[in-house]
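All protein chains of the complex are present and in place, except for one that has been dropped.
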Amino acid sequence: MVFSSDARWEMVDEITRQTVTYGTYKQTLGAVLGDLTVKPLTGIPVAVAALYAFWSVFTSFAGELVTDGFMVKFFDGLWLPWFQAIWPDPGSWHYFLFIGNPAADTCFEAFGMLTSGLFVSVGVVLPAVFVFYLMMTLLEDSGYLPRLAVLMDTVLHRIGLHGYAIVPIILGLGCNVPAVTATRILETKKQRFIMMTLLAIFIPCGAQLGIMMSIIPDLIGVVILCLIIGFGIFGFVLNKIIPGENPEILVDVPPYNWPVKEYVIKKLWNRTKGFLKEAVPFVLLGILLVNLLYLGGVIQGLANLFEPVFVTWFGVPKETVGPLIAAFLRKDLAIAQLSIIPMTAYQMVASVVLVTIYFPCVATFVVMLREGWKELIAAIAVLFVVVFIYGGLIHAVGILLGVA
Amino acid sequence: MEHVDMKQENDRKITPLGFYFALLGLATLLFGMADILVWAGIRPGIEVGILEIAGDDFFRWAWGGFVMVCAGIFMLAGSARVETLQQSAKVVLGGVLVWVIAGTDIFARLCVAIPAGEASPAFLNSCSGFLTEFAPPYTPAMLLIPFTLGIVYLIRMHANDDS
Partner (left out) sequence: MTGGKTEMAVLVPERGTTVLMIGNPNVGKSALFNRITGANAIVSNYPGTTVDFTSGTFIGGGRTYTIIDVPGTYSLDPRDAAEEVAVRMLRDYPDAVVMIVLDATKTDRGLYVALEVMERGMPCIVAVNMMDAAHEKKISLDIAALQRILGVPVVATTATSGEGVRDLADMLRKAKVADIGAIAQRMRGEEPEREPAFTCGGCGGCGGR
């Protein structure tokens, strides 16, 4: 027996009438506060404050405490000198692969698999993603995320999305892999395509943010600004040129909850474990691969080949080719590699932005493939166009400002 | 509805409690503006007694200062007839924003205080070294904490009339 939708609603009404009684509901302070976080006039300052707290705790914990306080001291003071002392034959190929530069003072400069590889993944990126995931979990479990969705609804409609797109964006700031899967909550193909493309291009993951914070603390604001502007511009353009609908959505706002401790711990553990299992081997392999390519002369060859594009169009040194190859495996690794190339502030910003936008890392690539190969190919086509245009645009702005 | 209430309660509009929160709101607002102005380079950094506005970094002073300004405005807006639920909520929200800024300031100090620092060969800071990190001067938000505890009274007041 099948009913019409109206008949079903009638039955639902009747059942609720017979079974549910509503007591006198008194408004509580908590409920009023909850409303204030959704109304734009008070909600936007709260969102600004939440973002402030997020970033402040992130930099204090990952930057000041773990990386600068302990990891740098350990890796540069004990780990690196120890390896440099015991590994035989500083001129050999295996020394180059595993330890790197024999004259290096810091683990960033050495660039061997066992020195920089472990330092970048465990010393810099692990504390960053750990605290990032913790904050994100609290944001999710408290119920603030859907409220942020309500606030962002108008803005995101401009770029062909709606408030709920904030969920994949926030997840993407942790890691793009779950974010790509989370695009399933968007209704139309158009929305999913726009979201996935923008995620792959403009949203840096927690690991990237962590390494940027460690290497270019003064310039990270500029880099993020470049990414946000790019996100806005290309979202707007994609919305105009891609056919399809962008339906309105009624966001379902759940009540605020104190996060349940066990859930938070469980989720934090799962996410951190996932990072250890997948990211660390990739960073190590990435360094090995890049070093092998250096030894084989491949990177030097590619650098010479692409020199005109890099130097005249993007305004960055040709050595950036090496990091861009590493970026396919791990973007955090690529940014670490950029730090040892001598560059001006402009070149640093431009090359970090390029590394971030140029190609999704291999893990993101794989999940995007799972969501549909046609979309993936289209996304990559968009990506090449965007990298070319936006890279040139940043260069142009740099020239106009007189810094490039 | 709202209008009638206002006329009737007009003479009782500002209670001592409301006056307290209005003052607190004003102080927060001024501190927030000072944060931003010092960052913008009006003055190179203020240090008065145990209060310090370094203004050396965009994120802490301009962005954080903006949050403080909003917190002050919320408290001022809620201070008239503060006993009503709607108005109390504004004051509480303002207070929470101050806590957010002060809390991250304290957390930042804690994170700097635990490791020994670059010059020292040890990893962990000494006990006295740890404590000196918490010595004055303090940021405006940290100084405001004891005064914002008044919002705990508001929260308890409304928690009681709920049951």
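Think of it as A and B in the order they're written, each chain with its own count starting at 1.
The rule is short, and it goes like this: a contact is a pair of C-beta atoms (placed from the backbone, for glycine too) under 8 Å apart; a residue touches a chain by one contact, two chains touch by 3 or more.
Model, not experiment: these values are computed from the prediction.
Touched by the hidden chain within the whole complex are the displayed chains A. The missing chain, though absent from the display, is touched by one residue of A:W9, A:W313 or A:F384; that residue is A:W9.
Which of A:L41, A:L78, A:L225 or A:V260 touches the hidden chain is settled by the complete complex: it is A:V260.
For the options A:L29, A:V124, A:L145 or A:I216, the residue in contact with the chain missing from this view is A:L145. Residue-level contact of subunit A with the missing chain is found at 1-3, 7-16, 18-26, 137, 140-143, 145-146, 164, 167, 181-182, 184-187, 192, 252, 254-255, 257, 259-260, 263, 266-267, 270.
The rule is simple: only the chains that are shown with their structure count from here on.
Annotation: 31 Å between the Cα-based centres of subunit A and subunit B. Within the complex formed with subunit A, the subunit B residues making contact are 58-60, 63-64, 66-67, 70-71, 74, 85-86, 88-90, 92-93, 97, 100-101, 103-104, 107-108, 110-112, 114-116, 118, 123, 154-155, 158-159, 162.
On the subunit A side of its complex with subunit B, the touching residues are 26-29, 32-33, 35-37, 42, 45-46, 48-50, 52-53, 55-57, 60-61, 64-65, 68-70, 73-74, 221.
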